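All protein chains of the complex are present and in place, except for one that has been dropped.
Then we have subunit A:
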């Protein structure tokens, strides 16, 4: 069933490639064809709802670095289809916006922009949504550490009261290890703290 649909899609979109998937039919399209593909899927195939739009970061050394992932949903009957599109530029990734087709893309793209730094062309309102406006990082990028970076807080009084510093996140990083010393109860396997590595210096604020 899924294979038939995938074949049909590949025939309809000659520029598309099949994408490996364990469940729903999935295709990969060039970023500039994305809007067109979604329009056709909506009009001809009945995939009228964009349930999810997100991205994957393949890491700093991979190119293309970012892939946008979209899940379209057929409301009557309940079937999904997955569409992937690579961002061509690794430093300033851009994807076309789907807001005109799906109003929900407005917020979802704002979230992806906030978390990954992917800009959406023709988006009416490209602002951050989860982090504050002046926040300089994109937290879901792979190089962003789990504990976060120390950042100036937007309000001075908040910064003074909270005294925010980078402290290692409890489950930071992995791989996991079992400490060899200390009380037996402390020797259970746990995540290694990687808020500093050979690459990143140990933050001054972190005490042993």
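By our rule, a residue touches a chain if its C-beta (ideal position, glycine included) is under 8 Å from a C-beta of that chain, and two chains touch if they have at least 3 such contacts; residues count from 1.
Here is the rule we go by: contacts and distances are computed from a predicted model.
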Complex member absent from the view - protein name from UniProt, among "Transporter", "Putative monovalent cation/H+ antiporter subunit B", "NADH-quinone oxidoreductase subunit D" or "Threonine/serine exporter": "NADH-quinone oxidoreductase subunit D"
Residue of A:13, A:102 or A:120 in touch with the missing chain, whole complex considered: A:102
Of A:51, A:88 or A:151, the one touching the omitted chain in the full complex: A:51
Of A:10, A:131 or A:166, the one touching the omitted chain in the full complex: A:131
Residue ranges of subunit A at the interface with the undisplayed chain: 19-24, 26, 48-52, 54, 56-57, 69, 71, 75-80, 82, 102-104, 106-108, 111, 115, 128-132, 139-140, 144, 146, 169, 171-178, 188-189, 191
